[in-house]
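Note that one protein chain of the assembly has been removed; the remaining protein chains are unaltered in position.
Here is chain A:
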Amino acid sequence: MQEAIPYKSYMAATAGGRSRLHNFLEGAGNGGEHRLVANGCENNVTKLVVENAVIVFGRRGCCMCHVVNRLLLGLGVNPAVCEVDEEKEEAVLHELSVTNGGGVQFPAVFVGGKLFGGLDRVMSTHITGELVPILKEAGALWL
């Protein structure tokens, strides 16, 4: 699937257009993924969730995280990826859980600013065909 993301519609997609442009340019030379690192600061993590149509939080070097990313990329999504260091892991998980009413585990996928789930949910919704419409609705897919 070609990632044809017209600049205009990308800019118009959300209010946080500027940071998105920054991410988009960063990601161009990175196989489509762009990496952001959470420094464990409360604000930073929540901000990341809000600013990105799709963001995946996972441990650094986690293979399951890689699976989620590959699947999303295969669908034409350009997910933001947040690789969390081991030391920051607990803090980040706590922060994510607090604002999303529940125990969050890595890898954690957020779509449209809300917790979507882990690899399990991504897989099942993908098979049932529910995933793509949800992604489109959140502005993560334009096709």
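We take it that a residue touches a chain if its C-beta (ideal position, glycine included) is under 8 Å from a C-beta of that chain, and two chains touch if they have at least 3 such contacts; residues count from 1.
In this text, contacts and distances are computed from a predicted model.
Taking the options "Zinc transporter", "DOG1 domain-containing protein", "Two-component response regulator" or "Protein YIPF" in turn, only "DOG1 domain-containing protein" matches the UniProt protein name of the chain that is not displayed. Of the candidate positions A:Val67, A:Ala91 or A:Ile134, contact with the hidden chain is made by A:Val67. Note that of A:Val50, A:Leu75 or A:Ile134, the residue touching the chain absent from this view is A:Leu75. Against the chain not shown here, chain A presents residues 61-64, 66-68, 70-71, 74-75, 119-120, 123-124, 126-129.
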